[in-house]
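Missing here: one protein chain of the complex. Every other protein chain is in place.
Coming up: subunit A.
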Amino acid sequence: MKTLSAKWSQAGRAWCAWMALILLTHAGIGRAQDVPHPVIPDTLQQRIAACTACHGAHGEGTPESGFFPRLAGKPAGYLARQLKDFQLGLRKYAPMEYTVRQLSPEYMHEIAEYFAAQEVPYAPSPLPRVTAQTQERGETLVMHGDPSRQIPACQSCHGSQLTGVQPDIPGLVGLPYDYLSSQLGSWRTKTRAMAAPDCMAEIANRLSDSDITAVSAWLASRALPADMHAQAPGSVTPPLHCGVLGDQGDGT
């Protein structure tokens, strides 16, 4: 009896094993025949493919052309405001206006925080050929301004290291010449504006064409400081009234 039952049990095990093999094989065939289903990570980076297609997965931008600005490491308040300004039509660029048109303030802040938190090395961008005098004029304007024309120094708002100030003021170093000069130009042509009083529009209109070249060239060619992070909040006193800074500042 015992042997018989042992035999049966052996046969049962073999049968089970065989069935398992058949099942596995079939399951395997089933999987192979299915079209592989995309696996989509539940991450913000995945959600914002519309942003990263041009600005890079980590907001590195396109430093070689300067066309798609770097977003990585810029202060979050500044980035969120830019999205809002495209929505309001204060900044004019149809692809951006189209993309952000219906984003909520919460989502825009989350996206801004993502790019602000990215740590990406700065890549060199092409420099224009300018004279030593132009470079000197650029340095003067950035570091000291031009009091005779009521132009404040860039560093009086953008920080002593020109790396920006949390949470609303962007850095100016490590940016391509083409980007810097076109932004100053767009303040003059009113394709870039900010909440009133628009201090940057004031300044851009006080600069001459050659000043814009000089400032942009000097900033773009400046050696980067070791620490590229924006300075602590409240570490500058803006010399002009700026709507984006809550209208603080005391100059004219």
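Following the convention adopted for this analysis, a residue touches a chain if its C-beta (ideal position, glycine included) is under 8 Å from a C-beta of that chain, and two chains touch if they have at least 3 such contacts; residues count from 1.
The criterion applied here is as follows: contacts and distances are computed from a predicted model.
**Student:** Report the protein name recorded by UniProt for the chain absent from the figure; options are "Glucose/mannose transport system permease protein", "Alcohol dehydrogenase", "ABC transporter domain-containing protein" or "(2Fe-2S)-binding protein".
**Tutor:** Hidden chain identified via UniProt as "Alcohol dehydrogenase".
**Student:** Using the touch definition up top, pick the residue from A:88, A:123, A:196 or A:232 that touches the left-out chain.
**Tutor:** Touching the chain that is not displayed is residue A:88.
**Student:** Determine and list the subunit A residues touching the chain excluded from the picture.
**Tutor:** On the subunit A side, contact with the omitted chain comes from 35-38, 40, 44, 46-54, 87-90, 94-95, 97-99, 101-104, 106-107, 110.
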